[in-house]
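For this view, one protein chain was removed and the others were kept in their places.
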Amino acid sequence: MRKRLYRVLVALIGALMVLMVGSTVAAQATETPPPDATAIQVTLQDEANKDAQGNPKPIEGVTLVVTKDGDKVGEGVTDAKGVAIIEVEELGKHVVSLDEKSLPSGTVLDENTKNEATVQVRFQGPNNRAIFPIGVTAGEQSSFGKDLAQNLRAGIVFALVLCLAALGFSLIFGTTGLSNFAHGELLTFGALMAWTFDQLFKTGGLATVSVILAGIIAVVLGGVGGYVQDKVLWGPLRRRGTGLIAMMIVSIGLSIFLRYLYQYFYSSSTRSVSQYSGQQREEHWYYLGLAFADREAITVLISIVTITVVCLWLAKSRMGKAMRAVSDNPALAASSGLRVDGVITNAWVIGAALTALSGVLYALTLQVNVFMGMRILLVIFAAVTLGGLGTIWGSLVGSLVIGLVYELGPLFGVPTSIKEVGPLLIMIVILLVRPQGILGRKERLG
Amino acid sequence: MTSTDADKFRETHQREAEGAVLRADGLIAGYLPGVNILNDTDLYCQPGELVGIIGPNGAGKSTLLKALFGLVKIHEGSVRLEGEDITGKRADELVSRGIGFVPQTNNVFPSLTIEENLQMGCYQAPKKFTERFDFVTAIFPALGERRKQRAGGLSGGERQMVAMGRALMMEPSVLLLDEPSAGLSPVMQDEVFVQTRKINKAGVSVVMVEQNARRCLQICDRGYVLDQGRNAYTGPGRELADDPKVVELYLGTLGAKD
Amino acid sequence: GGETASEEPEKKAAAKGDGTLTIGQLLPQTGSLAFLGPPEFAGVKLAIQDINAAGGVLGKDVVPVLADSGDTTSAIAPTEADKLLSAKSDVIIGTASSGVSMTVIDKIMSANTVMFSPANTSTEFDEGDYAKPDLYFRTAPSDILQGAVMANLLLEDKRTNVAILARQDAYGETLAEEVKANLEGAGSKVATTAYYSEDASSYSAQINEIAGSGADAVVVIAFEETKKLIPQLISAGVGPAKLPTYFVDGNLSDYSADFGKGELTGVKGTLPGAETAGDFKDQLLKVDPKLKDYSYSAESYDATIVSALAAIKADSDAGEAIAKEIVDITTGGEKCETYTDCSKLLEDGKDIDYDGKSGPIELGETGSPTAASIGIYQYNDKGTYAPVKYIAGEV
Amino acid sequence: MDILDILRAALQQALGPQAIVFVLAAIGLNIHFGYTGLLNFGQAGFVAAGAYGMAVTVVTFDAPFWIGVLMAIVAPLVLAVILGVPTLRLRADYLAIVTIAAAEVLRFVFGAVETKDTFGGSNGLNGYAKPFQEANPFSSGLDLGIVSFGRNDLWSLTVGWALVALCCLLVWALMRSPWGRVLRSIREDEDAVRSLGKNVFAYKMQALALGGVIGGLGGLFLALKQASVVPSDYSTLMTFYAFAALLLGGAGRVMGPVIGAFVFWFLIAGLGSFFSQSAGDGGWIPEVIMTDTQASLIRYIMLGLAIMLLMIFRPQGIIGDRREIAIDGR
Partner (left out) sequence: MTDQTKTDTAQTGPAGLVGVSTEPGAKKPDPILVADSITRTFGGLTAVDVEHVEIQRGAITALIGPNGAGKTTFFNLLTGFDQPNTGSWSLEGKSLKGVAPYKVARLGMVRTFQLTKVLAKLTVIENMRLGATGQKGERIWAAPFKFLWGKQEDEVTNKADELLARFMLDKKREDFAGSLSGGQRKLLEMARALMVDPEVVMLDEPMAGVNPALKQSLLGHVKSLRDEGRTVLFVEHDMDMVRDISDWVIVMAQGKIVAEGTPESVMADQRVIDAYLGAHHDTDLSELDEARLEAEVEAEIAQEEDSK
C-alpha cells in the first residue's frame, strides 16, 4: 500500500519538474524518467545562502555527467529545486561529475569538496544519491582543552562511583582477607533494587521522589544483603576453618549463582530508572569550569561525602581499628576480646551497602543490567590493587587513578574501542615500580 | 608414667583442685580428628597462684593453653572457671570473664601501631586505656617511645613486649602466658618475670609456659612438667627445679649453679 | 535426494538421514540481543506450525529444538550449538548476531549441518572462506545493502558530516564501514567513527568523541547498549533532539518503556525486510502474544520454510543434502508463496521459486540474498516506530 | 523426562573437546597455582597466545601448518617471559591482578579494530585448520551407545586426550622430583627457599612458562577443533572456569584438573539438559515458573551453587588431601 503511494508521489514530483524545468534544459533532463526507473538523484543547494525559513537556496542549472567505467551513460541538469535525476541502465559503480563551469557565478566548490562522487547504484527508483556539499560550514570541532575538560568530568564521575565500590571491596577484603569475586553482583544488586522500587513508586504519589526513595531502599537492602550473606554463608564457612583460597572459589561460585539468578528474574535486558536519565549537562560557576548534568553533580556530591565519612570513621573509630586487627590476625583479635564475627559482620554490612550505593549511582549514568557488576569487577580489582590491597586510602587513590586514566586515555592515543586497556596497562606499570601498590607497605622480613 | 602413677596423680589433683579459679580435668584435645595432642591432662590454678608449665618441644604446652582458652577443640574433659564450665566458650566471652592470653607466635597485629595494638588489649574497656597505657609503658619504655610505629616493623623482642603489654592492658583475673620471655634480652626477661610475679602478687592468677625453665620455676608457686600431652611431674617450683630426674630430662645442666 | 556428491558415497550414507527433519534454533534468549529473540523464535515456530499442519516433511512432523545463542560476551553459543547438534539437528536456524555466528559457524558446518541465519547482515559471510556455496545460508541481506540505504537516507536528509558510533563486532564494524564507504563515495563526509566493546563499563570517551566531532548527524550501530548510549548522548548535548540520530536493525526496537517523553522523536532507522503483511503479524501474535518488535520474524519464517522445502526436494533430511537444494528452491522456476503450495509443486516434480514473507527471496552463489527490501522507519514521541518507506535494492 | 538423554548430554560434554580445553588450561594452572602458588588469573591469556600463535602464523603470515604449531608453543612461552620478568616479584594477590589484566589487554588488542589486519578483529581468524582436519585417520564416527562422536570430534578427542595424558605424565614425573619439591616450597615461603640457595625467580619462571605452554596447548587444541579463533572465547570467564575445574578436582594433584574439568562440564551439560527437558513445551515445570529462557539459565544457577557446595563440603577438592587444607598459613 504504502509503496504504491510513494510511487505516485515520486511520479507527481517528476511531472512537476518537467513543468518547471522548461525547454532550455538539455535533452536528457527533459525526459522525466519513469518513477520506478533506476536513477541517480543529486540535489544541489547552497547552505551558506538561506532564505527566511532557513531553507538553503537550491542551485539551478548545474550540469552533472554520469559515467560508468569511463563511458558516459547519462547527463542531467539541476532544476529549480536543485534536483537532478539521471536515469541509468545498469546497476553498479557510477561516477557523477559536476561541471564546475555551469555553477552560478559566486558559487564555488570549496577546497575539500571534490567535483566527483562515486555512487554504487543498487536501488530501484531515484534512490541512488550523490551529494556535493556547497557552502557547508563544518560543525564546530572541539579543542583539546575542551575534550580534556569533558573527559575529566567523565573520569571524575566514574572514579567516584568506582571508589565507593572499591571501598566496599577493601573493607571486606581488609577484615576477612577474602578476594570477593561476587563483589560485582553486590553492585548489581543495588542497581536492581533501585530499579525495582522505582517501578513501584513511579506511578504513585511518590513519583516525584521515586528514584531517590528507591535508591535509599536499595542501599539499605544492600546492607541487609551483606548481613544475610555473612550470616548464612561466610560466617559458617569461617567457623569451619575454610581456607581463603577455598573461600575465593566459593565467591566465584556465588557470583555465577547470583548473576544468573538475577537474570532469571530480571532477564538480561537493560532497563532505565524513571527519572533523571535524560538530563543535559550545564556549566555553572560552581562546577569549576566543568559541565555537569544535575544527576552527575549529585552523584559526585554523594560519593565525596560518603567516602569522606567512611574513611574518617575507619581511621578514627574503634571499629575501624578492630577491622584492621581482625584482618591481621583473627585469632589474636578474639584473644583480645573482640567479637570477631561481629566485626566482620559489620564490615560486610557497610561494605555491601557502599557497593549497593555505588550500584545505584552507576545505574543513574549507565542504566540497569544484570551484568553491570561483572563488567566493572575487573576495574574495581585494578583500582583496589593499584592503591595497595587492603589499605582504605589506597583504594581511594587507586580508583581515582584508574577512573581518570580510563576516560582520559583516549585523548592520549589509546583507541577508544579498547580504552579499558589504558588503566590496566597503567596498573601493570605502577605495580612494577611499586610492587606493593601505591600506598601499600612492604612487609618486614625475618 | 605407670597407670598407678596416673591414678595417684589424678587423686591428688582432685583433692587439691578444690576451689581453684581455673581447672582443667582430663583434657583430651587435638588439631586433627584422630590425633590427640593432649592425652588426659589435668591442671588447676588456685586464686592468686602462679603456675608454671615446662616440658620438651612439642609436648603440648601451647596446646594446653589454647585449650584452656577455647582455641583448640576439646574432645573430652572440661575446663572450669570459678566452678563454672567454660569448655568451648568463645574467646571473646572468656576475655570478658577476665581471662587474658598471650600466644606464643603471631602475637601482635602487624598493621596496627604499637598504641593501637595496646588499644586492642583493652577493647572491651576503652576508658581504662590511658591509665593502663602509662602502666605498660612504664614497664617497657621502648613501647612508649615508639607508640606510633607499626608493629609489623618491630624486632622480635619488641614484638614480644607488645604482646605482653597487650595482655597487661586488660587487667585480667587469670592470665595465660605462652613463653613470654622468648626473644627478649636478659634484662627484659628478668623484667618480665619480675613483673609477672608482681602482677601475680596483686591478685592475678597466672599460668605460664616457659622454656626458660629454670627462671620460671624460680618464681612460680607450683610447676607442671608436661610430656607427650600428659602431666609427668608436678610440685612446687623449687622442688621441681631441684628434682634430679626433672633436671636430667628437662632442664639440662647448662647454666645450673652448682 | 538430488545430486549427492559422488566422490565420497560412503560418508554420505552415514550422514544422519534419520527421516525426521530436526530444526535447531540457535537464537538469543539472553544477552544484548535478547530483545530481538522473540520475533525470530516466533517466526520459526509459526513456520513449523504451518509445515506440520500441511503434513510435515517426508511424511513426518518437523521437530524443533531450542537453544540460546547468548551474546559474544557470554560465549555460550558453542556449547549451545553442541546441544543442538547432539539433538541431531539437520538445520540450525541462527544465529541472529553476526558476531556470535562467527563463533559457531565452523563448528556447525563441520558437523555437516545447515546453518541458516535469519538475521546475520555482516558482509563477512560472503567473503573469504564463507564465499563458497556450502552449508551457510541467510535470509537477511548483507549490510552492503543496509549500508547503502543508510547512506542514501543520510544524503537525502542532507547530512554532510556524519558521526558513527558502532559496536565492535562482525556486525558493527562492517556496517559502519559500508555506511562510511557509501557516504564518502557519494560526496559526504564521516566526521568520526567511534567503536566500543560490548563489555565496556563506560562509554564516556566514545560519547565525548562524538560530541566533539562537530558532526551534523549520528548513526548508532548498536544492540541493546542503545539504552545506555542515548541518555549519555543526551547528557552530552547531542541527544536525538539536538543532533539527528539514526538507528539500524540492531537497535530498531520498541523503547516505550525506556524513553518516553519524546526523547526519540524523529529518530530514523533502517531494517532489512519488506513490509510485514498484516495477517502475518496477527499469526505471529497468536504464536507469541507478547511480541512488540517484528524484526527478522519474516526472515526466520522463510528460512525455516526454505529448509523444509529443500528437504523435500532432496528427499532427505540430511544437512548436506538440504544444503545442495536451498539456493535452487529460492531461484528460478514456478513461483509459489506458501508451504502448502510449494510442497505440492515439488511433489509434482516441478522446479519452484519460493517467494516468502520477507519478499522475493533470491539466494545467490554465496548463500545470501542477492536482492532485498530495506525499510526506513521513524520514531514518534512515545518511543515506538513506524515505517516511512521501503527501498528495494540489489546487493 | 529422559534420564538417558540427560546422561548422554552430560557425558558428551564432559568427554568432549570443550572439556579438553579446560583440562589443559587447568593443568597449566595446577603447575602455576597448585604447585608453585602463583596466583595466575590470566590463564586465558596463555590459552589465547597458543591459539593466536597458531592462527596468526598460518593465516596472517602464510607460514606452513607445522610452524603454526611451533608458534603455538613459542607464543605462550614468550608471553610467560614478558609477563614473568617484571611480575614474578609481586605478592601473590598482586600477581593475580596483573595477570588478569594482562590477559584482558591481550584479548582487547586481539579484538581491536585497529589490529584487524593481523588478528582479525572481533571475528578472529580462520582457515588454518585444514591440515589438521585432513590428517583425520578415522573414516567414521564412534557410537558407544550412550555417547557418540562424529568423525571430526573423534579425531579431536583422540588428539586432545592424548595431549592431556602426555601433560599429566609430565606433571607427575616433574612433581615427584626435587624440582617439584622446590616449586612446592616456593608456594609455602619464597624467602626460606632463597635462604637455602635456590634461585626462586628462575624456578617461578620455569613454572610460569611450563604452565603457560600447557595452557597454550589448550589454546592450540581449541583453535584446531573449532577451526576459528575469536577473542571473546578468551575472556576472564575462561580463567574462572578453569580455576573452578582445578579446585573442584583438587589443586596440587596430578589428576585434579582432569577430574575437575570432567565434573564441571558434566554438571553444566547435565543440568542444562535436565532443565531444558523440564521446562517449556512438554516439561513438568509450568511456564509461569520457568520459561524456556529461564531453563537455559538455571543450570548456571545450579552450577554456581554446586561450586559453592563442593568448596564448602570438600574444600580440598574431590581428590585433594584434607590434611593439607587443615594447615592454614594465616
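Read from first to last, the chains carry the letters A, B, C and D; within each, the first residue is number 1.
Everything below uses one rule, namely that a contact is a pair of C-beta atoms (placed from the backbone, for glycine too) under 8 Å apart; a residue touches a chain by one contact, two chains touch by 3 or more.
Just so we're clear, the structure is a prediction, and the values are computed from it rather than from any experiment.
Annotation: of B:Ser62, B:Ser173, B:Ser205 or B:Asn231, B:Ser62 touches the absent chain (contact as defined above). When the missing chain is restored to the complex, the residue among D:Pro76, D:Gly124 or D:Gly180 that touches it is D:Gly180.
The chain not shown here is touched by just one of B:Leu154, B:Met169 or B:Ala232, and that residue is B:Leu154.
By the touch criterion stated above, the residues of chain B touching the omitted chain are 31-32, 54-59, 61-63, 104-105, 142, 153-158, 160-161, 179, 182-191, 193-194, 197-198, 201-202, 211-215, 218-219, 237-238, 248-255, 257. The missing chain lies against chain D, touching residues 170, 173-174, 176-182, 184-185, 187-189, 191-200, 206, 210, 323-324, 327, 329.
We adopt the following convention: only the chains that are shown with their structure count from here on.
The chains that touch both chain B and chain D are A. Taking the mean Cα position of each chain as its centre, B sits at the greatest distance from chain D.
Put simply, the C-alpha centre of chain C and that of chain D have 33 angstrom between them. Chain A and chain B have CA centres that are 62 Å apart.
Listed for chain B are no residues, as none touches two or more other chains.
Multi-chain contact residues, meaning those touching two or more other chains, occur in chain C at positions 30, 34, 73, 168, 195, 197, 199.
Taken together, the chain A residues at the contact with chain C in this complex read 2-3, 6, 43, 45, 91, 112-114, 117-120, 122-125, 127-133, 136, 138-142, 146-147, 150-151, 154-155, 157-158, 263, 267-272, 277-281, 293, 296, 365-367, 369, 371-372, 375-376, 379, 406-407, 409-411, 415-420. Here chain D touches chain C in the complex through residues 8-9, 12-13, 16, 18, 108, 111-113, 116, 121-124, 126-127, 129, 133, 139-141, 150-152, 226-228, 230, 232-233, 235, 237, 268-269, 272-273, 276, 280, 292-293, 296-297, going by the rule given at the top. Residues 69, 71, 90-92, 95-96, 101, 103, 106-112, 116, 119-121, 123-124, 126, 150, 152-154, 166, 170 of chain B are the ones that touch chain A when the two sit in their complex.
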